[in-house]
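Note that one protein chain is taken out, while the other chains of the complex remain in position.
Residue numbering begins at 1 within each chain, and the chains themselves are lettered A, B and C in the order written.
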Amino acid sequence: MAVLVDKDTRVIIQGITGSQGTFHSAAMLEYGTRVVAGVTPGKGGAEVNGVPVYDSVRQAKEEHDATASVIFVPAPFAGDAALEAIAAGLDPVVIITEHVPVQDEMRVIHTARRRGVTIIGPNTPGIITPGARQKLGIMPGHVFMDGVVGLMSRSGTLTYEIAAGMTNAGIGISTAIGLGGDPCVGLTPVEAIRLFQQDSDTRALVLVGEIGGDAEERAATYIKEHINMPVVAFIAGRTAPPGKRMGHAGAIISGSSGTAAAKIQAFNDADVPVADRPSDVARLLKDML
Amino acid sequence: MAVLVDKDTRVIIQGITGSQGTFHSAAMLEYGTRVVAGVTPGKGGAEVNGVPVYDSVRQAKEEHDATASVIFVPAPFAGDAALEAIAAGLDPVVIITEHVPVQDEMRVIHTARRRGVTIIGPNTPGIITPGARQKLGIMPGHVFMDGVVGLMSRSGTLTYEIAAGMTNAGIGISTAIGLGGDPCVGLTPVEAIRLFQQDSDTRALVLVGEIGGDAEERAATYIKEHINMPVVAFIAGRTAPPGKRMGHAGAIISGSSGTAAAKIQAFNDADVPVADRPSDVARLLKDML
Amino acid sequence: MRNMKLFEHEAKEIFRKFAIPTPPSGVARTPDEARERAAEIGRPVVVKAQVLTGKRGKAGGVRFADTPERAASVAEQILAMRINDLPVETVLVEEKLNIRQEIYVGITVDRNERKYVVIGSAAGGMSIEELAEESPEKIIKRYVDPDLGLQPFEAREIAIAMGFRGKQIHGLASFFVKLWRIVTQYDVELTEINPLILTEDGRFLAADARLNIDDNALYRHKDLVEALRRAPVEQNERERLAAEHDMAYVELDGDIACICNGAGLTMATLDAVALHGGRASTFLDLGGGADAKRVEKGIEIAMMYPKVKAILVNIMGGITRCDEVAKGIVSAREDGDVKVPLVIRMVGTNEEEGQRILQEAGIPFLKTMEEAAAKVVELVKEAA
Partner (left out) sequence: MRNMKLFEHEAKEIFRKFAIPTPPSGVARTPDEARERAAEIGRPVVVKAQVLTGKRGKAGGVRFADTPERAASVAEQILAMRINDLPVETVLVEEKLNIRQEIYVGITVDRNERKYVVIGSAAGGMSIEELAEESPEKIIKRYVDPDLGLQPFEAREIAIAMGFRGKQIHGLASFFVKLWRIVTQYDVELTEINPLILTEDGRFLAADARLNIDDNALYRHKDLVEALRRAPVEQNERERLAAEHDMAYVELDGDIACICNGAGLTMATLDAVALHGGRASTFLDLGGGADAKRVEKGIEIAMMYPKVKAILVNIMGGITRCDEVAKGIVSAREDGDVKVPLVIRMVGTNEEEGQRILQEAGIPFLKTMEEAAAKVVELVKEAA
């Protein structure tokens, strides 16, 4: 059945009247996503790509029985938009926006956690379930093929790179989740793994991490103790110098934890093979499946 | 077994080194209260009335397995003290202090509610269980006699007046709770009634209210629907002019709700006799017990 | 709830600091100043009495003036008024707006929910109490999550629920968001804008401003209190004295002063007096643990009110000791402060010693509230 997003997911797009929202709502519709409504406060009554626009999430949800939200509103207003989606009971809430202030991120994540809502992102390409032809985000849908591998990643294009490699090798995906490139994001790798663990369609996992934080280390520990299905990992930033920021706000190395070496060691300890190159992911999967 | 406070309650006193804390800790000890420790930050290691003083509630709780707190610290610091007691897991937390800013009260009450802790007060004489010889507060212990009536009140001396009247009439009390005279207080009459409802020792209730708010009206509705034991009410402020503040911050009349007439009507609707005079409370109880 | 009430012009000064749009205005204490303010504004104005009481409009305290001359003359009339027994010492001279719609917005503490509540109505211009009674469906109420505070999306939802659409959603929502900042920053117990004006040209402006600050939190706002350069509350001499001694004191229309310890007991004592056919002149709560001096001071303050024809002292001794109360009463009588009949009822801590002191001084006392209330009413009737 895939995780978080399936054929019954009914999506609203917050910030649909902006250029990003307009462009990607069209792309989502084209892919097959059930985009039922858009929200831009003050533009209620308009229409974008044939989708009706409302002034508030609550109105859009009530009119269209929506279940999930994708947020494209600019960074200064993204936190407020996410809190609005949480308050309206949408789940998951996918925050595409980058450059969201970290205090806003923490507030949103904490509030969502208290209410049992899954936040994906911020700064994420989104989430896609190829088997249901549903994508909530900005990823190119055609690189993802339906299948049995659960993919989770902190990167965007690197994920497409790896997914494309899998597709070329004939390996499909149940659901791919962009966890988001910011230091503070909602859904963590461990939480994502737990979701995949309960999904009968998922029979292997790919975890694409990068330097910074200890989310991968925690995931490795969890995998070691709780996961029996095959898992392959990839870590970007092996050659990043300590302390240098490499674009993703998440990629600072703090202290000795968070280095690529520490993460690779953790996966090795959990008997999870770590691909040297993006293209190795598909090869390793082939061996294990 | 009484409610909230019984023979096993182990009490710490926050602000024990102040004049109020020193005076009332002596009075509590004399009455029989199990005061196990005091807290005044910066005065750890001292002793007051033979009670050891700690720098933090956490230390005091851990050393003495305390279960409840009584707060005498000055108003500007009372909110912080209450949050400290809540964080340390003490329950109930009795806030004697008056003049606590309403924003602090709301924060404390909300936090306590989220953690399942009972706040009594602020601006309360406290709580007393005569059968256990335990009082957490400033009331004169000798006017309360052990018995089967649960007493709850928004007033201080008026409660003593009524309790003394009951004692003179040979009617004892299971537990008496001063709910506090401020507009925003922790334990509400409805919540207090629920506690008494579950207490096998309590076989009748007295509710002493006053003008302002609709706590009494809500209590009346609850009694009508859920309470079978005898209940007697008293409402102070029948002759208070609308809009005038009568000492208790809680006693403003706002709009048409909150008047003595509205409250008395609500009790009448619930078949709860309302005493005209404090001394009538004991008389009415006698008739019903 | 006790609170410090700000004058409209004081509240508007704070509003402007938080970028809440208000019409151009200036304060005047004389007709000449009003003329100057009106000339500075250079358009028709409204001259408004600055008093801390409602219904000033009905009392004639709000008048329009098309010219500076006319502003001076209406200011002269208003400055000569008393509204609800309060003198008008200043007026606010403010540009007269072209009104499309009058709106109500406010934030206050809901004591029952123990939360702040935001209130809005597209039908402003009247008191929210009347509106609530006559058209409750026209009032939008939203409680504020104590953890998160009021969020912009909630402010927009309220504006939408009030019936606004398009850009006006943002325009109105910003008022709630800014008022919320003021509420949290200044320990506000009640703030209202009534009316909030939507002008013919589509702007929202705060045409009135109410801001009441929690007295108990004033220690956190010393700057503000200093900036206002006035006492926190308008008081007469007796009220001022009582506040100075931290006694709760309220004057009423009757003739019996009730001096007690504890607000509930004091209210119950007033009620008992009424049950026996009397009428209270004074609510005076000495508070907990009053000593002889405090009791004497309380009697002294009560006697300053000309309406008082008798005094009823009703003490339930707990922390308060009856011997101290007795000493205070004896001392007050010896000083010649007490020129009216005095009825004493006291029980509780050190009751016997207190009775002894009163007996030695020849002051009778009673054992129950009911007897005491009956007695004091009887004495007043005898004197009449």
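Keep in mind that, in the parts below, a residue touches a chain if its C-beta (ideal position, glycine included) is under 8 Å from a C-beta of that chain, and two chains touch if they have at least 3 such contacts.
As the structure is a computational prediction, the values presented were derived from the model and not from experiment.
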| Hidden-chain contact residue, picked from the options A:V5, A:L83, A:I109 or A:A220 | A:I109
| task | Based on the whole complex, identify which of A:E30, A:E47, A:E62 or A:D276 touches the chain you can't see. | result | A:D276
| field | Hidden-chain contact residue, picked from the options A:I211, A:A266 or A:L284 | value | A:I211
| Just one of A:T40, A:T159 or A:T202 touches the chain that is missing; which is it? | A:T159
| If the hidden chain were put back, which of A:G21, A:G181 or A:P273 would touch it? | A:G181
| field | Interface residues of chain A (partner: the chain not displayed) | value | 75-76, 99-107, 109-110, 125, 138-140, 143, 153-161, 164, 181, 183-185, 208, 210-215, 218, 234, 236-241, 244-252, 254-256, 276-279
| On chain B, what residues meet the omitted chain? | 41-45, 55-59, 77, 80-81, 83-84, 87, 107, 111
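Please note the rule applied: only the chains that are shown with their structure count from here on.
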| CA centroid of chain B to CA centroid of chain C, Å | 27
| field | Distance between the centres, which are taken as Cα means, of chain B and chain A, whole angstrom | value | 51
| request: Can you check how far apart chain A and chain C are, centre to centre, with Cα atoms defining each centre and the answer in Å? | output: 55
| query | When you check chain C against every other chain, which residues touch at least two of them? | reply | 147
| query | Among the residues of chain B, which ones contact at least 2 other chains? | reply | none
